[in-house]
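Every protein chain except one is present and positioned as in the full complex.
Labels run A and B following the written order; every chain starts at residue 1.
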Amino acid sequence: MNKNGFGKKLVTAPYTLWMVIFVVVPIALVIYYAFTDADGGFTFENMTYIFEYGKTFLVSIELALISTAICLVMAYPVAYGISRFEARRQQTMIMLVMLPMWMNFLIRTYAWMTILEGNGLINRALRYFGSDGFGMINTEGAVVLGMVYNFLPYMILPIYTVLTKIDVSTIEAAKDLGAGRRNVFRRVLLPMSVPGIISGITMVFVPAVSTFVISKLLGGGKTFLIGDIIENYFLGNTGMINYNIGASLSLVLMVLILISMTVMNHFDKDAGEGEGVLVG
Amino acid sequence: MKKRALSAVLSILVLLPVIAMSGCGGNSVVLNVYNWGEYIASGVTDQFEKETGIKVNYTTYDSNESLYSKISSGAASYDVIIPSDYMISRMIEEGMLAELDFGNIPNYDMIGDKYKSLEYDPENKYSVPYTWGNTVIIYNSAKVDAADVAEQSINLLWNEKYSGQILMFDNPRDAFGLALKKLGFSMNSTNQAEWEAAAEELKRQKPLVQAYVMDQIFDKMSSGEALIAPYYAGDVLAMQENNPDIKCYIPKEGANMFVDAMCVLKTSTKKAEAEKFINFMCSTEIALKTAEELGYATPQTEAKALLDPSITSVSFIYPPDEVLANTEVFFKLPAEINKLQSDLWTEIKKD
Partner (left out) sequence: MKLLSKVYNFLVFGFLYAPIAVMIVYSFNSEKSRTNFGSFSFRWYQELFNDDIILKSLYVSLLVAVLSALAATLIGTLAAVGIDSMKAPLKRAYLMVNNIPVVNPDIVTAVSMMILFVFVITRINGLNMGFGTLLIAHITFNIPYVILSVLPKLRGMNSNIYDAALDLGCPPLKSFMKVVVPEILPGIITGFIMAFTLSLDDFVISYFNSGSTAQTLPVTIYSMTKRPYSPKINALSTLLFISVMLLLVVVNIRQSAGVKKDKKTIKKEVR
């Protein structure tokens, strides 16, 4: 009877195979490398490097949190605004949000250098109006800006997706029942958009905490993030290649993100199947 | 029927990457060339392919260290690579390079004797120089006092007067090289204490440094964003084109002379073709084109003779022999010093 059941198993076969070989096995290898030394013997020594780079971890987390917060505050009104347009306008606006991503992010980051530099466009404009201008590039602020810029679309899209699913009549009903603008937002809109906010937060925080290019280009090599250190251990600019230490730091980063995800999902009671809200 | 269709789909899926992987093979010989980014004159690989029928897969790297890590991983096979001096000696020592058959590289005769048998390849068996140059201290003559420059010293990079307007190399070998020379030590020092002293110097310099950069030095200096920076002499001419106030000197304490040379990897199965490529790159026509487009000095004597005298007369690109005598070529550091350098550099950068 259940002949299509067999067919359905068969259609997932290539996927299952692929994910096992190229996702599960590599993660297992990271764990294996993290707990072995160069000769393959079991060791905890690689893990001690977490303490050596403790401060770097903290700086990375701090900058990523700041950029995530800024993204959230910036994105919510935009996502809301877009979701209130008529359908065709919405599509165009969403395309406009995604379009910058078609320029590779390295190129966009280079463009920011032109804007921020001491003799960049902003400072030149300031000087034109008589101000002295100020140093923006090569600071942690510039790194945060780079993160916000690059990852803002990842915040807008999921929030927009959940907001489109909210029935306008819900809001109207709340208004009819005498809820003020503020209450409508706090009691109706915000709770209903939690899943979108949560997936937005993860989609911004994760790439931000692990970036190594943004810190190199906009931070002038002075802000050293955990991503920079991992990169160094694998494709080492400092000339010390050590997959084992690199793997252990990657593992820590992975666990760190897993923990924060679990905490985040706690806030989201509707996240039943563990699916993120993506662009619908 | 349906099963056959499904298995067809399945096998296509599985085969897809395999086909893609082998797709690059083809019938003709394929050379994998690995070079610095933006470090070849335009159209050269095409010309080589046309003349010889050998296909070239040309890929690029951003530092000697990332070149080394790609090769030492053993997962990517290259034929021709163009590392710098110290990396060449490291690779020779680790047995990664093949001895060249100079019978296949007749154009080698046109490489100047000055650039042969240098410390990194003392017996001249493994490498053919591609470009060379030296590091210089660049400054903005409109903003930096002549009195501070008069000394012609590395100390300018540590001058507190220009705090926040100094740039520094974002790679440990060049940065430590400057600090070691500043203290009067060799750039190839094997003395731990000297390295630690140099690290102290770099830490002391960090608050004065606007940024640790490589390519950005070019833009930041020509736009006046920064006033003082070390860099490779070959790029100074282009900076001066954008900003005539840019000047430079070879520091009196001595500078680094670098040579980027072409080598063939031991694992290469296409050694003869690789040598053919090297020979091609050494031909007068290509060497001239390279020197003109890259701005770095050429070791090829015939090409140098054909170069515009306005370039060959520039003293910081083709310095006189007595200045050259004061320069030092990097060579491989012992493993423990290498590790020390890496640790010290991470320490400097992370705080």
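Quick note on the criterion: a contact is a pair of C-beta atoms (placed from the backbone, for glycine too) under 8 Å apart; a residue touches a chain by one contact, two chains touch by 3 or more.
Because the structure is a prediction, the values reported are computed rather than measured.
All shown chains touched by the missing chain in the whole complex, by label: A, B. Among the residues B:G74, B:G103, B:G184 or B:P207, only B:G74 touches the chain that is left out of the figure. If you put the hidden chain back, the residue from A:M19, A:L58 or A:A173 that touches it is A:M19.
Only one residue from B:Y86, B:W195 or B:F218 touches the chain missing from this view: B:F218. Chain B meets the missing chain through residues 1-2, 5-6, 9, 13, 16-18, 20-21, 23-24, 30, 32, 34, 36-40, 42-43, 45-46, 57-63, 70, 73-78, 214-216, 218-219, 222-223, 225, 235, 238, 241-243. By the touch definition given at the top, chain A reaches the unshown chain through residues 3-5, 7-9, 11-12, 14-16, 18-19, 21-27, 29-30, 33, 74, 77-78, 81-82, 88, 92, 95-108, 110-115, 117, 119-121, 149, 152-153, 202, 206-207, 209-213, 227, 230-231, 234-235, 243, 246-247, 250, 253-254, 257-258, 261, 273-276, 278-280.
We adopt the following convention: only the chains that are shown with their structure count from here on.
The touching residues of chain A, when paired with chain B in their complex, are 7, 10-11, 13-14, 17, 53, 55-56, 113, 117-119, 135, 137-138, 216, 220-222, 224, 229, 232, 234-241.
Those residues of chain B lying in contact with chain A across their complex are 2, 6, 10, 13-14, 63, 65-66, 68-70, 72, 164, 170-173, 206, 209-213, 216, 219-220, 223-226, 338-339, 341-343, 345-346, 349-351.
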